[in-house]
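First comes the structure, then the notes that go with it.
One protein chain omitted, others in place.
As written, the chains take the letters A, B and C, and residue 1 is the first residue of each chain.
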Amino acid sequence: GNSDTGGGDGGDDGKLVLGFSQVGAESGWRTANTNSIKEAAAEAGIELKFDDAQQKQENQIKAIRNYIQQKVDVIAFSPVVESGWDTVLKEAKDAGIPVILTDRAVDSADKSLYKTFLGSDFVKEGRLSGEWLVENKKDATGDVNIVELQGTTGSAPANDRKKGFAEAIAADPKLKVIASQSGDFTRAGGKQVMEQFLKAHPKIDVLFAHNDDMGLGALEAITAAGKEPGKDITIITIDAVKDGMQALADGKFNFIAECSPLLGPQLMDLAKKVHAGEEVPPRIETEETTFTQEQAKEALPNRKY
Amino acid sequence: MSTFPISAPSWAKLPRRHMPVLATLALLLVMYGIGVSQYRAFSNVQVVFNVFIDNGFLLVIAVGMTFVILTGGIDLSVGSVAAMTAMVSAWLLQSGLPALLVLVIALLIGPTLGFLMGCAIHFFDIQPFIVTLAGMFFARGMCTFISDASIPITDGFWTTMSQYRIGDPRGNFVSISVLVAFAVVLIAAYVLAYTRLGRNVYAIGGNPQSALLMGLPVGRTRIAVYTISGLCAAIGGILLSFYTLSGAPLIAIGMELDVIAAVVIGGTVLTGGSGYIFGTVLGVLVLGVIQTLITFDGSLNSWWTKIVIGGLLFAFILLQRLIGIRYK
Amino acid sequence: MTDSRPVLTMTGISKSFPGVRALHNVDFRLLPGEVHALMGENGAGKSTLIKVLTGVYGIDEGNVTLDGEQVAFNGPMQAAAAGVSTVYQEVNLCPNLSVAENIFIGREPRRFGAVRWGEVRRRARQLLARLDLDIDVTAPVASYSLAVQQMVAIARAIDVQARVLILDEPTSSLDAGEVAQLFRIMRQLRDEGIAILFVTHFLDQVYGIADRITVLRNGTLVGEYPIAELPQLALVEKMIGKELDVLDRIDEQPRPTTAAIESGAPFVQVSQLGRRGAVAPFSLTIHAGEVVGLAGLLGSGRTEVARLLFGADRADRGEVQVDGARTGLRNPVQAIERGIGFCSENRRAEGIIGDLSVRENMILAMQAARGWLRPIPRRRQDELVDRYIKALSIRPANPDMPVRNLSGGNQQKVLLARWLITEPRLLILDEPTRGIDIGAKAEIQRLVVELSDGGMAVLFISAELEEVLRLSHKIAVMRDRELVAQLDNDDTVDADRVMQTIASGTEREEASR
Partner (left out) sequence: MSDAGNRFRTMLGHRLFWPVAVLVVMLAANTIYRPGFLAIEVNNGHLYGTPIDILRLSAPLILVALGMTLVISTGGIDLSVGSLCAISGAIACLYISRAPDQNNLVTVLTALAMALGVALVLGAWNGVLVSVIGIQPIIATLILMVAGRGLAQLIAEGQIITINSGPYRAIGLGHLLTLPLAIFIALAAALLVAAFTRRTALGMIVESVGGNREASRLAGIRSGRVVFLVYVVSAACAAIAGFMMTANVSSADGNNTGLWVELDAILAVVIGGTSLAGGRFYLGGTILGALIIQTLTTTVYAMNISPQTALLFKAVVVIAVCLIQAPAFRAKFRRRRPGAPPPPQPSPQRQKEQVPA
């Protein structure tokens, strides 16, 4: 490694240097992700250069350029958006620095620009949610009215989860999305949108929220409207953060598709491997599961984030 | 009634007006010096080049904003317009239009929107803040309207513009965007200093009432600056699409604030009437260097990053201000 | 000359603002090669007529013809293009631009589209030399005093190859020398066949240069007269609609002698107060009930002295005693607390707050002194405001009108009222009669006399020497930013002697009294 730190412990002590550019710190999920990576790096004896891009692709590109200048050993990043990485990745390749993608993929045609992708599959999360619903409502008679709380308009998780969910519920014609609106991934947004859904649509059977936070916000709106969440309205969310799991265990949510932020250990492993020149599979999905109410009760006590 | 004995000697006069800008320059150099002393790789020439490569689009947009702020206005739409330009380019390229045609169309949208906003501001006398805020909503809305996912650009022209390296391709290089940005800066500096339009911009910023009574074309100039800003945002958007080789609906969110900050740090007064393009260049560099410093450090938490950015900004502005006062 | 066809005619002009009828069915014509004075009290509609003519305001009714062709300008730009060059009442320049730029902006000499800065500066210097002004043309215009700014605005207007030149109170801050310069140039232009419309409140100037006079009163036309047919007294009568006798009364009143005043304890004693780059250290004593006049040429530092005394600028040497006790006057608040008030010469930038109403502008200083927690009760406000609107005959007498809609002279009166309401012990008046009509000017002069008789000290600054001589007990003479002499205003002092002192800077020995 050839690193430059401001003094202190860094320097040429043969440690592997990993430059990691994070999307931002826009949610609890993201913070858990960051923490996992930091802890894993410390544990694995890897020197981590961390940069927060504050949800801006420009910043991420800048950070990668700077990592190239600093001649780090491996670059890893969670792309803010899918497209637009070819130029800077080419620069990294020319400088001989291997790149690992985490959490979100890029759509580059040239697969040689990065070594591997480590992360979850948003489409799959949406699909799992949809499949559970199809299964759960297979005995229902009459239309099942679904409202959807989308994530931030235009963001990859929002687009993919919507897509996966839509694909899955297409299997059953009585499942209908009657309203779909963006709640910006926030509790306040989820609540405000749900309030209006409840007023505009007298009969809502299912809520599908793109993350736990919006679902938690919607809970409040549902209670205020005099309905019982989890019973009158079936609630499906994605992420499985602690608060969400609690709601699931309490019977307020009905189903959560996990999207695990704990990529740290896997990432460090990969970093060591690509640095050593070992072959790694081009795509590695994080181990993720889904939770029903019973499973949640069991899992809750060991939930870290 | 000739000269005053107490007034400053003539040699002391020249630098005084330029003092704030010089102070900014000096502080920038100090900041760079700190970087070099702290991080070894910071002294690479390429680090400096990268600051330009990474901020070329910001610089171009800031130049347009300088025109607007000099008249005492503000343009909040620039970030969204840049994003919309990139988005439209990506979309048109995807649907198979030739690159040159796309370039022309994309470059027309920004100024058109700017022109319309300028007209609303001038003819209906609505505050620029609101008009351009509506412009910002509109342009951002267009982005998601076109597509709510990002669209990659694979066009040959765009790829070349994006990846061509001027200089030693293995060593130090700059991108084409940097040249474009420099060209825009030079043209803008010339326009402001040597053309009637430029002088009218300053006059309106000084006192719009007087400018009107002095028989200057206030309306025309005001519309012109918003059009110019729209054009710069469009050029910036094209550079952005070179930079990212894609159009993404959420890109450049909040960029208007960075741009305004850069312009103001560069010494342009928000109430209008005083400031230079050169100052704006310095302002953009200040923001760029702050960011580079933080990435080089690489040990900051997400939230400490924000706090440190705020702190550095504060330290910089405070020093700039103190030096400025002393020489005033 | 007189029977040539008018270059400009305005017929049946009417113009209303919300609540005010500024012009009603006014006719006006301007002949080539004449200087035509437009006269009237404050608020008579002079400036409005000019603004209507040049398209700043739209016309409600009436016609304007230029060279026999009907015109309707949509703004000063069009008017200028048609050969109507105007200096508006308030100095209208861009403060951030240099003197040279202000003169040439909009018609800079260019080569291939690029402004030739060298040429701009050279020509600006030339032009100002014609007005006998030798200043740094690259400095921002805001760094010069109002008088210099006025000269710059005039320079801008006369450089245009115009057929009609309009000057709305161009001489309000100029001293005699500058006025003479300006008149020389006006005559020259007139002889070239240019028609000049000239507005002023100085009757002497009217009779010094005008060929014909048009009088407005309350927005209506009183009449148009050749100068020879309208003697000064008759003109005043036409303007105000009645006879004027206040001026005579001032001179008749018995006034306390200097000796009598100086026997009392001094109110303010200044010793060696100064500020680098502004005024050389000076010493001055002002007694209660005393009127001290400040005389001097343009830029001689009178305004600077006033600002130091009020704490508007901070002195960097010397000391001040108020009532015998040493005090710092580091900011206006401190000065006001010690009973000092200051009426700035630059009413637009440093005086009125255009957004606020007449009432609010008037009570502002008093309210500031009371602190924001103790608002002045509405009844008391009404009382004060009504009193001063009447006393100073402010028109329109509507206390809730935004002050920016008042005519220039009436704004000045509002400012004066602001300070009178605070009942200061020393009132510093920097060009208080600037832009004020003859009737009101007489009123203000009378007021100064009354106030000083009532025990208030006044520091009176005016470009009109005559006024200073009439009112002051003592005259301090400034030259080159130095207080060079103090003269007791007794029978031996007259305009000539003061001028001499200004010119030669003698009688220095008296300055050190």
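Basically, a contact is a pair of C-beta atoms (placed from the backbone, for glycine too) under 8 Å apart; a residue touches a chain by one contact, two chains touch by 3 or more.
Because the structure is predicted, anything quoted here is derived from the model rather than measured.
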Touching partners, among the displayed chains, of the absent chain: A, B, C
From C:A82, C:A114 or C:A369, residue that would touch the chain that is not displayed: C:A369
Residue of A:Q150, A:T234, A:Q266 or A:T286 in touch with the missing chain, whole complex considered: A:Q150
Omitted-chain contact residue, chosen from B:F67, B:F138 or B:Y226: B:F138
Footprint left on chain B by the chain that the document does not show: 120, 123-127, 129-131, 133-138, 140-142, 144-145, 148, 206-209, 212, 257, 260-261, 264-265, 269-271, 301-311, 313-314, 317-318, 321, 325
Absent chain, residues of chain A that touch it: 25-28, 30-31, 34-35, 150, 153, 179-182, 184-189, 191-193, 195-197, 199-200, 213, 216-217, 220, 224-226, 243, 305
Where the missing chain touches chain C, by residue: 16-18, 56-58, 60, 95, 142, 310, 312, 331-333, 336, 342, 344, 348-356, 360, 364-365, 367-376, 402, 404, 418
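As a working rule, only the chains that are shown with their structure count from here on.
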Centroid spacing, where centroids are CA-atom means, of chain A and chain B in whole angstrom: 34
Interchain centroid distance [CA atoms averaged], chain A/chain C, Å: 71
Chain B-chain C separation of Cα centroids, rounded to whole Å: 44
Residue numbers of chain B (touch at least two other chains): none
Per-residue multi-chain contacts in chain A, two or more chains: none
Contacting residues of chain C [partner chain B, same complex]: 56, 75-77, 79-81, 86, 88, 92-97, 101-102, 105-106, 108, 110, 113-115, 117, 132-134, 156, 177, 276-278, 280, 297-299, 480-481
Residue ranges of chain A in contact with chain B within the complex: 4-7, 19, 22, 24-25, 31, 34, 48-52, 54-59, 61-63, 65-67, 69-71, 80-87, 90, 94, 107-109, 152-156, 158-159
Residues of chain B that touch chain A when the two form their complex: 38-42, 44, 46-47, 50, 53-54, 143-144, 148-154, 159, 162-163, 170, 240, 243-254, 291-292, 294-303, 305-306
